[in-house]
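Just one protein chain is left out here, and the rest sit where they should.
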Amino acid sequence: MLNKKVMTITSSNKLSYRDAFMLIIKRDLTIAFRHRDDILNPIIFFIIVVTLFPLGIGPEASTLSRIAPGIIWVAALLSTLLSLDNLFKSDHNDGSLEQMLLSPHPVFILVLAKIIAHWLVTGLPLIFIAPILAVLLHLNENSYGALMLTLLLGTPVLSLLGAIGVALTVGIKKGGVLLSLLVLPLYIPVLIFATSAIDTSAMNLPYSGQLAIIAALFFASLTLAPFAVSAALKVSTN
Amino acid sequence: MLNKKVMTITSSNKLSYRDAFMLIIKRDLTIAFRHRDDILNPIIFFIIVVTLFPLGIGPEASTLSRIAPGIIWVAALLSTLLSLDNLFKSDHNDGSLEQMLLSPHPVFILVLAKIIAHWLVTGLPLIFIAPILAVLLHLNENSYGALMLTLLLGTPVLSLLGAIGVALTVGIKKGGVLLSLLVLPLYIPVLIFATSAIDTSAMNLPYSGQLAIIAALFFASLTLAPFAVSAALKVSTN
Amino acid sequence: MWKWLHPYANPEVTYHFTGKILPWFVALTVITLSTGLVWALLFAPADYQQGDSFRIFYIHVPAASLSMGIYVGMAVAAFCSLIWQLKLADASAAAMAPVGAVFTAIALLTGSAWGKPMWGTWWIWDARLTSELILLFLYLGVIALHNAFEDKNLAGRAASILTLVGVINIPIIKYSVEWWNTLHQGSTVSKLGKPSMTIDMLWPFIFCFLGFALLVTTIICIRFRTEILARNSIRPWVRNLVILENK
Amino acid sequence: MQFDSISDFFNMGGYAFFVWLAYGATAVMLALLVISSNSSFKKMKQQIAQRQKRETKLRQAAQLQRTLELEHDQQEQQAEKNNSKEVLS
Amino acid sequence: MSITNSAFPLISAGKLTCIREDRILFEALNIEINAGDIVQVEGPNGVGKTSLLRILAGLSEPFEGKVYFNNKLINRNRELFHQNLLYLGHLPGVKGEMSAQENLSFNLALHGLDSEAAEQTLQEVNLLGFEDALASHLSAGQHRRIALARLWQSKAPIWILDEPFTAIDKLGVKKLEKLFLQHVKQGGCVILTTHQDLSLPDEQVKKIVLTYKF
Partner (left out) sequence: MSITNSAFPLISAGKLTCIREDRILFEALNIEINAGDIVQVEGPNGVGKTSLLRILAGLSEPFEGKVYFNNKLINRNRELFHQNLLYLGHLPGVKGEMSAQENLSFNLALHGLDSEAAEQTLQEVNLLGFEDALASHLSAGQHRRIALARLWQSKAPIWILDEPFTAIDKLGVKKLEKLFLQHVKQGGCVILTTHQDLSLPDEQVKKIVLTYKF
C-alpha cells in the first residue's frame, strides 16, 4: 500500500543539528503550554516562598530590605529546583527519553534544547516577576538593575547545572530529595555572587566584577553541562 | 493442589482496624528504610536550605539571629512539601493505591497510617536536627524550647494538611508545583503562630497562647484530614 | 605510562597485594598515631595565648587538610575511571567517599569545639568554615549517589561525573565564599596566618598528621577491598576465595 | 610531661569540655568508621556466599521448570494424537 | 451463606452507560454474572473494556446505571463488596522497593489472607529463588507474576482481571487458565479481558462483546 523502496543502509535521513534542536524546543514548549500550569506554577511557587518570609520574620521594612536579595535568590533557586523534576523524569517514565537517546542526533544537542526550553518556561518568567516581589520586600532602589541582570545571567546556570543532577537521578525511583542534595551545593557560587552583586549595587558601587564571574559561570556551564548531562543520561538509563 | 473450599460470600476474612493500620505503617517504613536515603534526604535538604540563607544574606550574627525562627520554619515547610510527593504518587503510579482503595478496610484508616509513617520519616528527624541548625543561625538562647515544641506540634499538621493537597493532585501528571500552590497557603497559619511563639519566647514572655492554637490546629487536622484525604483520593483515581 | 600500572589493574592481583600490605599499614598507623596523640596531649607545651585548647590543633588541622586531600584523590580516581574506564579507579573512588566525609565532619566538629572558647561562638559564616561545610555536602551527595544505584559499576560512573563537576566547584566555592565574606566583614578571627610553631609543637603535629594520613590509607584500603569484591562477585576467584574462607 | 597531676590533665587548663569533646567525638567517629568498614568487608563475603547458596536453589528451580515444560509438551502431543484418532474414527 | 445457595447473581449491572470524552462507549448495558461463570469482555482496542471493568469494580462511576453485588448496591456496601472482590488492573500494584516476598505478604495481609503462605505461593508462579530480589530488578513478566500470585490464595469469589496475561509466558498462561477453571468450579466467577485466544473450552467462557458505537 505504501510505496517503499528496498531498504538501504543510509545516512541521509537525518535532520540538521539546527532542525533537531528546534524540534525538541518546540515539542517541550508545546507540552508546557498544553498545561498552562507548567508555566504559572514556578512563578506562583516563587511568589509564595517569597511571601512566606515576611510572614515568618515580621514586617519591618529595614530587616526585609536587608535580606531581600538573599530571599529572592534563594526562592529562585528553590523554584528552579522544584521544576527540574519535569526536565527528564516524565520523559524517562514514558520511554521518550530512550527514544531520544536512540535518535540519530548527538545527544548533547537534544539535551541542550531541553534545558533551554526548561529555562524559557521556568527561569525567564522569574525575571519578569522578581521586580514586583522586590517592591514587596523593600529592596533598595539602586538594586533593581543588578537584580534583573543577575537573574538573567544566573537562572540559565541554575537550569544547566540542575540538569546534570536530574540526569544522574532520573533512573532512581525517589530521586526528589536526592536531587536537591546533589544540586544545591552546585548552586552556591551563583547565589553568593548574585547576592553580593545586588548588595554592592545597593551601596551604589560598581558590581561588574561579580557580574563578570556569573557570566563566566554561564558560559562554562553552557559549554560543559550538555556533555556532562548526556554522559549522565547514558549511565542512568543503562 | 491447594485445598480450597467452595467460595462463599463472606465478611470474615478481614483484619481488625488496628492490624490494618499497623500493616500499612510497617510497609511504608520498610520502603523508607530500604533506601536509607529516604530518611536522610529530607534532613539534608532541611540543612542545606537553612545554610543557603546565611550565604545569601550575609554572615552577621545579629541579622541571622533576628530571622532564625522564620528561616527554620520556612525550611521545615519546604522540606515537608518536597517529601510529600512520596506520599501517594508512587503508590498511584504502580497501582498500589488502587489496591488499597479496593481493600476491605475503611480508607481513612489506611490514609492515616500512611500520613503517620510519612511524618515519622520526614517530620520527626527535623525536630532532632533543628537545634543544631539553630546554633548555626545564632538563635536566641531562650528560644530553643519554643522551637522544639512548635516543631513537635506543627510538623504533623504539615504532613496532615499536605496529604490533602497530594491526594487532590495525585491523578495529575505534573502535580509538583500545583501541589505547593494548594498546600502552602494552608501552611501559613502554622508558620505564623510558630514563629510568633519563638519570637515571644526570645523575649522571655509566655508563649502558651500560640502553642494552644497550634495544638488546636493539630487536633483538628488529625481528625478531619484523613476523611478529606480519602474523599480526595476517590475523586482523583476515578 | 600506563604500562607499569597494568599488572595492578587486575582486580585479583590488587586484592591479594593490598591484603598483604594491609597488616603493615595497620601496625604503622597504630605506632605513629598513638605516639602523636600521646605527645600532643601530654608532652606538647600549651599555647601561650590559647592555653590547652590548642591541643585541638593536633587533630583539627590534619583532619581539615586530609578532608580536602581525599577529595582530590577521589577526583583523580573519578577522572581515570571515566576516561580510561578503569574499574579499579572506580572502586577506589567509592572507597574514599565515606572516609572523606568522616574527616570533613571531624574537621567541622573539632573546629567548632575550638571556636567556642576562642571566638565565643560555635559557628561563624567565615570563608573557610563555609567552604568546609559545602565540602561535606558534596561528599554526602557522592555517597548518596553511590547508594542510590544498585549496580556498582553504574553507581561508580554516575558518582564520577558528580565528583568531577564538584571538583570544578570547589575552588569556585572557596574563592566566592572568601569574596562574599570580605564584603560584609573583614574575616579577622580565623586568619591566624601560619602559626610559627616551635619545634616542640611541630614534632607532635608531624606525628599526628602522619598517623591520621596512615589511618586514612588503611581504612581506604579495607573499603577498597570490599568494593573489589562487590564488583567481581561472579568471578571464579572471588567464589573460590569465599568458599575457602567459609570452610 | 606538661601536667602535674591526673586531674590537671583532665582539666586541660580549664578547656576540658572543649578539648575532650573534640578528642572524644573524633575517637567515636573514627571508631565507627573503622568498625563499619571492617564489618562491611565481612558482610560482603557473607553476601557472596549467600548468593552462591541461592544460585543452587535457582538451579533446582530451573530443573523443575524444564521437567514441567517437557511434561507439558508430552501432554500436548498426547492430546494431538487423541484428536487425530477422533478424526480418523 | 454459600454462594450456591444465593438466589442472586454474584455481580450484576443494570443499564450501564459509559461516556468518555463525549463518546458513548456503551449504553444501557445489562450484565448478570453468576457463580461458575468465566466472562471474557471482548472488543477491539479502545472500545471500553477497561472502562467497563473499572465500573464493575467500583473504581469509576458510570454515567448512568447501577452495579449490584449479590443484589446490593456496591457503593452502599463497599467493605463487604471489597472483601469478596479481587481486581487486577493494567498496573500490577507491586512496589519496586520491596522484595517479591514482601510484596506478596503485604498484598495477602491487606486482604485478610494468610501472609505466611507467601513463600509457598511464589513457587506457584515460578518465582522460587527470586523471593528476596527487589521487584524493580525483575523482568516485566516476573513483575506481573508477583501481582498474580495473590490469585492462588484468594478466597474472594469475584475476580476482575484486566489483561492478566500481559507479559506472561505460555506456560504461565496455561497455569492461569487452569486456576480460573478451578476457581469457578468452586463457585467463584472470573471477569477478564484479553486479546489472546483463551484455550478454555468454548462452553465454559461467556463473552461480552463490545463494539464501536458512534
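Order of writing sets the labels: A, B, C, D and E. Residues in every chain begin at 1.
As a convention for this text, a contact is a pair of C-beta atoms (placed from the backbone, for glycine too) under 8 Å apart; a residue touches a chain by one contact, two chains touch by 3 or more.
Please read these numbers as outputs of a predicted model, since none were measured by experiment.
Student: Which listed residue (E:Ala57, E:Leu122 or E:Ile168) would be found touching the missing chain in the intact complex?
Tutor: Looking across E:Ala57, E:Leu122 or E:Ile168, the contact with the absent chain belongs to E:Ile168.
Student: Tell me which residue among E:Lys178, E:His195 or E:Lys213 touches the hidden chain in the full complex.
Tutor: In the full complex, the listed residue that touches the missing chain is E:His195.
Student: Since one chain has been left out of the picture, which residues of chain E touch it in the full complex?
Tutor: Counting only chain E, the missing chain is touched by 20-21, 43-50, 90, 126, 130, 133, 137-142, 145, 163, 165-173, 195-196, 214.
Student: In the complete complex, the non-displayed chain touches which residues of chain D?
Tutor: Contact residues on chain D toward the absent chain are 51, 55, 58-59, 62, 65-66.
Student: Spell out the interface residues on chain A facing the chain that's missing from view.
Tutor: Output for chain A: 2, 4-11, 13-15, 20, 23, 27, 30-31, 34-35, 90-91, 93-96, 98-106, 237-238.
One rule holds for everything that comes next: only the chains that are shown with their structure count from here on.
Student: Can you identify the chain nearest the overall CA centroid, using each chain's own CA centroid?
Tutor: The chain sitting closest to the overall C-alpha centre is B.
Student: Let me spell it out: compute each chain's centre from its C-alpha atoms, then which one is farthest from chain E's centre?
Tutor: The most distant chain relative to chain E turns out to be C.
Student: Between chain A and chain C, what's the gap in Å when you average each chain's C-alpha atoms?
Tutor: Between these chains, centre-to-centre, one finds 33 Å.
Student: Roughly how many whole angstrom separate the Cα centroids of chain D and chain E?
Tutor: Once rounded, the distance between the two centres reads 36 Å.
Student: Could you please state the distance in Å, as a whole number, between where the Cα atoms of chain A are centred and where those of chain D are centred?
Tutor: The computed centroid separation for chain A versus chain D comes out at 40 Å.
Student: Could you pull out the residues of chain C that touch at least 2 other chains?
Tutor: Where chain C meets two or more other chains at a single residue, that happens at 137, 140, 144, 148, 177, 180, 183-184.
Student: Quick check: what residues of chain E touch more than one other chain, meaning two or more?
Tutor: In chain E, 96-97, 134 touch at least two other chains.
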